[in-house]
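Every protein chain of the complex appears in place save one, which is left out.
Here is chain A:
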Amino acid sequence: MEWRRSYGRAPKMIHLESNFVQFKEELLPKEGNKALLTFPFLHIYWTECCDTEVYKATVKDDLTKWQNVLKAHSSVDWLIVVVENDAKKKNKTNILPRTSIVDKIRNDFCNKQSDRCVVLNDPLKDSSRTQESWNAFLTKLRTLLLMSFTKNLGKFEDDMRTLREKRTEPGWSFCEYFMVQEELAFVFEMLQQFEDALVQYDELDALFSQYVVNFGAGDGANWLTFFCQPVKSWNGLTLRKPIDMEKRELIQRQEATLLDLRSYLFARQCTLLLFLQRPWEVAQRALELLHSCVQELKLLEVSVPPGALDCWVFLSCLEVLQRIEGCCDRAQIDSNIAHTVGLWSYATEKLKSLGYLCGLVSEKGPNSEDLNRTVDLLAGLGAERPETANTAQSPYKKLKEALSSVEAFEKHYLDLSHATIEMYTSIGRIRSAKFVGKDLAEFYMKKKSPQKAETYLQGALKNYLAEGWALPITHTRKQLAECQKHLGQIENYLQTSSLLASDHHLTEEERKYFCQEILNFASEQTDSPGHKVVLPMHSFAHLRDLRFTPSNAVVHVGGVLSVEITVCSQMPVPVHMDQIAISVHFSIEKNSYRKTAEWLTKHKTSNGIINFPMETSPFPASQNSLPALELYEMFERSPSDNSLNTTGIICKNVHMLLRRQESSTALDTPSGVALDDGAPVLKCCGVTLEPGANTITFRTQAKEPGTYTLRQLCASAGPVCFVLPHLYPLAQYDVYSQEPQLHVEPLAEKASDASLRVQSSDKVTSISLPAAPAYHMIEFELEVLSLPSAPAAGGEGESTMLGMTEAQRKPKDTQKADHCMATTDHKVSIECPWSIYSTVIALTFSVPFRTTHAVLSAGTRKYIQVCVQNLSELDFRLSDSDLVDTGDSTDLQLLPLNTKSQQHICSRQSVFFVWELTWTREPPPSLRGRFSMEFRPASEERLSISLKPYTYEFQVENFFTLYTVKAEILPPAGTELCRTGSLCALEVSITRLSDLLEVDRDEALTESDEYFSTKLMYEVVDNSSNWAVCGKSSGVISMPVVAQATHRVHMEVMPLFAGYLPLPDVRLFKYLPHHSAHSSQLDADSWIENDSLSVDKHVDDQLDSSSIKSRGSVHSAASSEHKGLPMPRLQALPPGQVFNSSTGMQILVIPSKDDHVLEVSVT
């Protein structure tokens, strides 16, 4: 039926069972009744009366009395049932239905509660009416019963709460309250409201716990002291009975101990949970309960015999487990191991501690004291409970058996442990499994069977290592070391010892002990050679850095290389090592270029120090477990032309890296450590490694060229070797052998003199180099002098070299441009005896000077002027300038007019030298002059090498003066001075100075009667446009070839400006007749259309052409129509032949008076 409750609690379907008992007044509850199960909820009065008289006589009184009794007990839950019989009615047909008994009763008793009276018609008949009345009755009955139940339950709960609120009062008893609340729980259980029933127990549980905690905090309740009585019995939980009446009575009598109360409470909870189909919660709660009981006993300072609690816990665990197993099938259990495994492990733990307590673990078995204790413990268990007496595997029996003998204990303990480990493993709680395993290993160690212990310890250690838990690692290793020592696994033991000796979590003494263990072994075993114990290095020492000397780690064959390593010893004491060695892997480089010193020095720029990263040993071991990659670059070249075919990177320790992870069983096994035997090694003997950093130096002499890779570091003491299997990052050194080589490089700076002997002839220059050791570089500088005949050559080389120099001179563009120095290219080839090729060096020399010469005339006296122009950036000091005539004649003499013997010539400056030329015979022959001078850079006071003098050769011909020209300007008649704008007279007189000479014999010469004349053309040119020539500016004259013959020309010129004006130039040309064939070819395209004359233009006649232009003449570049025409030609007279005596003369011109405009030209 549906049950609605107050306080918004959800309606529930409940099953309410009721007992019907005959009414007795004494059954009615008294005030303060706590029993709810036997509570009378509803009172029913049954009557069959159908007769009014009978009713009035007896039934009414009876009813009244009944009601009064009920009222006296303040019970308002009652019902009156009137059973009506048709058979009886028939007899009394006269009775009116209105005044039926029912109505009367309703009138009399049920005022306003008419529903409290129910009619039941013919209950024994099988008619629809009967059925109806029955239904109505039952419904009514249920409703009323429930109403009463609800009311009373509420009242009960209220009472209970009131009672609970009184808990701070001194007289309050937990046990009484417990009974009250349990009553409620019982009711709920009866109603099949297990959830609610459980809540009641949980509330009790929590309340009790709270009291215990408060007690611990010093707030003790009186009633609790009762629970603090010493524990005398520890027979575990009993979960097989729904209600442990024994314990309940104890509680009721307030005689229960804490364990009793807890046991009972938990048994009830367990029962309810099992009703609720929640066995896993039982397991979970059981564990909590056991823990809290242990804690509470401690907190309450209850005296407990040693081991008693262990027994209790062990029994309880097994009891709970068996209870759960009893109500679940195998599959369910298997899938819920997670919940039960805690109990298993707890039981294991407790059994272990019992075993230790009772001396069952020790080798010798229990002594008498242990036995006494065992007996006491067994006594506390009491007798086995009847309900489990028949089962073979009861916890009681198990415990008794386990404690009875060493063997039985071992069996039980192992069973439990294995079961627990298996369960943990199966649900993936590896760490917990390892932990139990470690306990087991401890047990085995106690039992002197280390081989069994080892596997567990290794397993645990592996787990801790993988997850990097330093302290557990240390602890487990310590156990393992002991185990390995017992087992005689020397290598493993030494390895573990070395690890422990370097472990900073251990004390100094422990570390020293383990270190000494290694040293002892090393010193003991020296007499048996051959057998080596190989241990990994990382536990022993750490390689910090490595330094090569020379620092680029490149040596030539035969050279000495030293390797300096810094090793941090992690041992606590100094350790003497017999030998420390680095084994080396040797590979020959195929590529010969890579062996050269040049390549190696270029590509290895490191400082020679290689740092090795600090291994963070206890850190994520997953990374450390893999060996470092050893990568090398690889080049494959085609054999024919040495071109690159493939290139790539190869890993040389693939076999280490691509192993399956699982197969690497233990991280610390020395399987990965293999000694490189037979490889070349660098050795260092008798080294003592102090704790901390040590520096060790290896020396080696390079033998074979190639690349050497340092691979292993091995430190050995006696038979014990500590090996670092791979050095990473790679440490390599290279050995090369190299042919001598020659390099020629221009040097920017001057090097110091080398003691070289240079022998040079015109063709061959040989340089002898001083003897030098192999692989030495000789650097020297040669200064090269550019001499026209035999330049010396230079070169640099190695080893003894025979230098064959062949110099080829090839002048190039001697005068390329005015401002550039003349350059000369040379090639020097150096031939080395070791090479078929000769090294050709191109040398370019720049000539720093440009020299020009000129013939200067003063009347008939002649002077030679030499101009030396310095084109370079350097300053020079000139000395010993000299000009000699290299011609045959002795008629010419040169008189130097130079004052100083030394001249300083600055950069970009010129120096002039002048000589007077005198002759003894007229006319003088041509001069073949050679100018020479010494020069040296001005910055160098003393030059190491003597420079050959600078020379300049030239030839001067026809320098003898033939004509003098004299020009004169006369102011117009009547005036003293020339005026601008007025015509002035220009008088030009041309005088022949000599008689007929050899030079005059040409086409221009005409002969008539021993009288020779030559045709000359004169021309008046004013370059600066100072003068305007009026009329003819040029003309041809016939000049008699006689000394002192004079020809005068008169012309008119007009000054254009005022001031001192230079006279206009007067030039003389030879006028050659047109029939001269050879001259027409000279300058065919340089005809000048001017006065029908063609001018033979010379290279140095620049001034002339510009003057011609200034007169407005048009220069025709290619006037081909004139070519070949019989035109007369002009030939300039050589510069020395004409002397213009009026050169440099000026005449004063004053401005004309009527000029309005004064032109001032500022130049």
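Observations on the model:
Everything below uses one rule, namely that contacts are C-beta pairs under 8 Å (C-beta built on N, C-alpha and C of every residue); 3 or more make two chains touch, one makes a residue touch a chain; residues count from 1.
Heads up, the rule we're going with is that contacts and distances are computed from a predicted model.
Of "Trafficking protein particle complex subunit 2-like protein", "Adaptor-related protein complex 5 beta subunit", "ADP-ribosyl cyclase/cyclic ADP-ribose hydrolase" or "Serine palmitoyltransferase small subunit B", only "Trafficking protein particle complex subunit 2-like protein" is the UniProt protein name of the chain excluded from the display. Within the complete assembly, A:V294 is the residue of A:I44, A:C228, A:V294 or A:V914 that touches the hidden chain.
If you put the hidden chain back, the residue from A:Y356, A:W469 or A:F1057 that touches it is A:W469.
When you scan A:R431, A:K948 or A:H1047 for touch with the missing chain, the hit is A:R431. In the complete complex, the residue from A:S209, A:S737 or A:Q865 that touches the missing chain is A:S209. Chain A residues in contact with the hidden partner, per the touch definition given at the top, are 209-210, 213, 216, 287-288, 290-291, 294-295, 299, 313, 338, 342, 346, 424, 427-432, 435, 464, 467-472, 475, 619-620, 622.
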